[in-house]
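Remarks on the structure that follows.
Rest of the complex left out; these chains stay put.
Order of writing sets the chain letters: A and B. Residues in each chain are counted from 1.
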Amino acid sequence: MKKVKIGIVGLGRLGRQHAENLAFRIRNCELHAICSVVKEEVDELQREWGIPHGYTNYNDMLENKELDAIFIASPSGFHCEQIEKALEKGFHVFTEKPLGLHLNEVVRVKEAVEKHPDQVFMVGFMRRYDKSYQYAKQKMEQGVIGEPVLIRCYGFDPAKAIDGFMNFAKNNYSGGLFLDMSIHDLDLARWYLQSEADSVWAIGGAYAYPEIAELNDAETGAALVKFKNNTMGIFVAGRNCAHGYHIETEIVGTKGTLRIGTVPEKNMVTVFGDQGAVKECSEGFIERFEQAYLSEVEEFIQCILENRQPHVTVDDGVQSTILGYACKESFETGQLIKVQSHPANEAVYK
Amino acid sequence: MKKVKIGIVGLGRLGRQHAENLAFRIRNCELHAICSVVKEEVDELQREWGIPHGYTNYNDMLENKELDAIFIASPSGFHCEQIEKALEKGFHVFTEKPLGLHLNEVVRVKEAVEKHPDQVFMVGFMRRYDKSYQYAKQKMEQGVIGEPVLIRCYGFDPAKAIDGFMNFAKNNYSGGLFLDMSIHDLDLARWYLQSEADSVWAIGGAYAYPEIAELNDAETGAALVKFKNNTMGIFVAGRNCAHGYHIETEIVGTKGTLRIGTVPEKNMVTVFGDQGAVKECSEGFIERFEQAYLSEVEEFIQCILENRQPHVTVDDGVQSTILGYACKESFETGQLIKVQSHPANEAVYK
């Protein structure tokens, strides 16, 4: 069985996790090249893991003809350009979310992907590959909850991580709370509700960290979305969750309701002590979605080997970004925003 | 110790439960008179419980000089008039929610209450007297969750009860989903957030029961509310909950989060069987709030005996109604509604 040779760009926290998975835990896959602007990272992993090729320049890696696919785990601002280049060079491409930080570049990526229909393209909406989220989808397809009526999505980052975010956000454009944090939830909502957004009202504030308001961003926010099929979406995001990384999703249907992650349990242990019965919670996305990060890449490799596209498409990335922008615009203006009238969206649907 | 003599009007499901509590389970209280347009109900309870006085006409009961207080559990459309009459006759008054179904009559009640400051007046927002809701309030006052940021309230009636509702709603004005169902949640939100609403967007539909749309009402709906102190409120209400009576409240704060009733458990039993581990759920409000219905009346009696007013005031009834109307208006028009610009509200705040 041929092994798919991968070159990865970006060796930060999530990038390194992906690299380790690609190197050791994915069947029919070989991590053949690694690329980072931090030379020490490249040298260290090449040495420790025995990776044949190391680069500090992305363009150089794209010249490596042995590679089959490029895996993009670099900072969000680089995604679009790196996707386009890799597609032009004929590689299959996996990119971490978000597709991009600006609507126009996201639309450009969509065009690039459509120009290369024989190359596998996948965006890292890993939650769709999480066992619990997949199980919920399966239950819906079995009709267990009837027709969906409302989805509620919580996406909270742990309070422990807020200093790191503040340092990043002072010098970088994160996209803002709804694009940076809710993007996974917006994609999930579209997947479960099978509809696009019609209109949105988003509010929020900088409750414990007023300095976030100075960045014109929200620390915690909520958006109510009306979808075109008249279903409802509630999206709450925050960067200041005391108990950890809280990702929770609920789908209310005409005959039942599904909840995923009501309590974001770290593991199966309950600790009984002076305080009562305590369930400790997930500390971050790598802990919570360890299995999903593996499964999405297994699917990517399988798509390449079987010459097919994954069910997550570039459109999922585009539409989620459009909705994220509508949330952002609503939060910034205080207005109720009609999603379909958005100029970029027109471009997409033209 | 003197016993407070009560006359109750309305002996429907909840009225009868209140009557039984007043007759047998409340200290320093005597159910001295009962009133219902259904003569058989009056006769039966007088005979079975040994109640001295029975009436089929409310005005007649108000002439009974032995009574100290009037307890109103009649259909919502009668509340305002009955409150005003009882106050005029010098009685202490307890009224079931809602205060009224129309803004102008609610404002009129407020004026009537204010004209009789020495008579105890209480509106039946029993959740404030539920042990779990009280515990949450106490935790907030202890600073356990820091400052409140967001409240999420779910109020779902069981699907089993929808036929009864349809029969009622075809011939009566219920006030609509948000006034009829969310009114308790709107009151709770004001209580926990310590602020009034600024603006609201409400959406919804008639997903499993299209005939509800013909009544110009929603079967299931969601409202996002921005409060004047920039906190957020999410209110979801529905009449079609497969698993029972689901009342759930969550308060997200800057340092922690409280949830009340995550799973609306019927009792402490878990049933493990072919399907998995099953927690059966509450079937209705009398089952869920049995203790609260007792405790609120204990407080009412204590207020009379101690010559003080309860912490739930007529303003709580008025403000919740104003917000409920704003939700209703937003749902009906599709617009974002500014709550403070509402004419009735101006009246209240003048």
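Keep in mind that, in the parts below, a contact is a pair of C-beta atoms (placed from the backbone, for glycine too) under 8 Å apart; a residue touches a chain by one contact, two chains touch by 3 or more.
As the structure is a computational prediction, the values presented were derived from the model and not from experiment.
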{"item": "Assembly size in copies, with 2 chains present", "value": "4"}
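Simple rule for what comes next: only the chains that are shown with their structure count from here on.
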{"item": "Turn needed to bring subunit A onto subunit B - CA fit, degrees, nearest 5", "value": "180"}
{"item": "Between subunit B and subunit A, distance of the C-alpha-averaged centres to the nearest whole Å", "value": "42"}
{"item": "Subunit B contact footprint on subunit A (complex, rising order)", "value": "146-147, 149-150, 152, 201, 203-205, 207-208, 220-224, 226, 230-232, 234, 236, 238, 240-243, 252, 254-257, 262-263, 335-336"}
